[in-house]
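Since the structure comes first, as structure tokens, the remarks are kept for the end.
Note that one protein chain is taken out, while the other chains of the complex remain in position.
Chains here go by letter, A and B, matching the order in which they are written, and residues are numbered from 1 within each.
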Amino acid sequence: MMAQFISKKDLLAWLEKLIQERTLIAPARTNDLLLFQLISRVDDIVLNSNTELSPKECFFPATETLFTVRTNEGHTELVAETVDRETVIFGLRPCDAMGIALIDRPFLAEPADTLYGQHRARTILVGLACSQPKGECFCTSLGGGPDDATHLDILLTEVEDGYIVQAVTERGKEILPPVAERELPLPPTPSLEAIPTEGLPEVMKRFFEAPYWSRLADRCLHCNICAYVCPTCYCFDVRDYSTKGTVERVRSWESCQSPGFTRIAGGYDPRPTKGARLRQRFYHKFLYFPEQFGALGCVGCGRCIRACPVNIDIREIISDIQRMGAKGGA
Amino acid sequence: MAIDYQPRIVGFLCNWCSYAGADMAGTSRMTYPSNILIIRVPCSGRVDPLLVVKCFEQGADGVLVSGCHPGDCHYAEGNYHARRRFALLRSLLDFLGIEKERLRVEWVSASEGGRFRELVSSFTEEVIRLGPRGEVTVGPQSADP
Partner (left out) sequence: MDPSQQIREKAKELLTSGAVQCVIGYERATDGVTARPLFAYEVEDVDRFIFDQTCSHNLTRYLLDKRDKDTAVVAKPCDSRAINLLLNEKQIQRERVFVIGVACQGVVETEWNHVTERLQTRCELCRQHTPVIYDFLVGEAPEEEPPSQAYPDVSQIEARPIAERRSLWEGHFSRCIRCYACRQVCPGCYCTECFVEQLDPLWAGIRIAPPENEIWHTIRAFHLAGRCIGCNECERVCPVNIPLSLLNRKLEKEVDQLFGFQAGLSAEALPPFATFEKEEILE
């Protein structure tokens, strides 16, 4: 088929140009970790694997000041934060692009989150198709795929001496580098293990009271790792900090796994047990989010599987629940 | 180092001994550098290492903890515990790259106004020599209840 092709050399030149003209974010290595980072040198970009943390932090940072209120001699002013820079995220995998599209739904539903919306409006997504998905990847079981261009502005697919370039949106077309038309076959789509996600929300409804959750939670540490590495988890805490006439409203990541996450004034906690908290994460992903926003809240990127220190494996949980469902009962 | 660097020093002084000693320095009209911000506590044993670390994170260039001489603690044992805690904290801060000289632990009795003056003068000089603790990047910190 006729495809648009860019050589590796031309791609590097294009990335150099992006570094000059905009803010370029791409995977880079720090202390044995691969993280999405601000790029100042093209050589720092590493594309052979997906990152430890998802790119949601480009739109929903771990910590963000929402606004500041200053009082000066009786005069009060509110200074809202705004996002000024034009950003390009390069090297995004299709699963992560789908993750962004999924958290768009809660963040951009009316009333839309201003800062998230600004980050989104000023960011172009240039994706990279996966030629070697990891063993834990299961994006195809969640409506995605290793070469799915759907939620990107541009998708690059690696071929022998360069990349096939697909401009998906108008925004993508606007910044497209110079490409050559070439007769090239698209590389075959890698195949992934199938995880039984069919009909999952309906099955979840039947097992809310099952002892399965507290047994599973026995080994859970109730840290925040799974939620923080996840492209589709989006819980946060908001607090005001003040000192001498200045108040700053700060938003930071939080997670339903944290003990005390749901504790309310007076000390009552509707999820006081480990089992209740662990159950919540999977119910949110596989029942509540689908009910509210029409899609499962997981993209099959496999990060939580790799990162969990005690091997709480979301694929195992999905299979267990489906098996319990097939047996009947509850 | 900035030419007009004025170090910010926090001093935790115990009510019964070192605070009284500082008071005596004052009433005797002894002069000492005013960089030190004094916080009165009941006992040096009450000074939580957290307080010291927080001071450094909020911009203090030096912290002084002072109490009764060991053996003379108004509460009998408080300063013995403080002595152990701060020996450890100084070596931990040093390990983290915060010079141990920035945390000074000295015992000053209520009658030692002169000693207090000498202590603050020499400590302030030391902190000036060490330079500013580091760029303060922390924003407003305390929450309104």
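Everything that follows uses one rule, which is that contacts are C-beta pairs under 8 Å (C-beta built on N, C-alpha and C of every residue); 3 or more make two chains touch, one makes a residue touch a chain.
It should be emphasised that the depicted structure is a prediction, and the values quoted were computed from it without experimental measurement.
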{"item": "Chains shown that the absent chain touches, full complex", "value": "A, B"}
{"item": "Chain not shown: contacting residue from A:86, A:254 or A:269", "value": "A:254"}
{"item": "Absent-chain contact - pick from A:105, A:182 or A:222", "value": "A:222"}
{"item": "On chain B, residues whose C-beta touches the chain left out of the figure", "value": "49-50, 53-54, 57, 70-71, 77, 80-81, 83-85, 87-99, 134, 136-139, 141-143, 145"}
{"item": "Residues of chain A in contact with the chain not shown", "value": "30-33, 52-53, 62-63, 135-136, 215, 218-219, 221-225, 228-229, 237, 239, 241, 250, 252-254, 258, 260, 274, 305-307, 309-311, 313, 315-316"}
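Here is the rule we use: only the chains that are shown with their structure count from here on.
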{"item": "CA centroid of chain A to CA centroid of chain B, Å", "value": "46"}
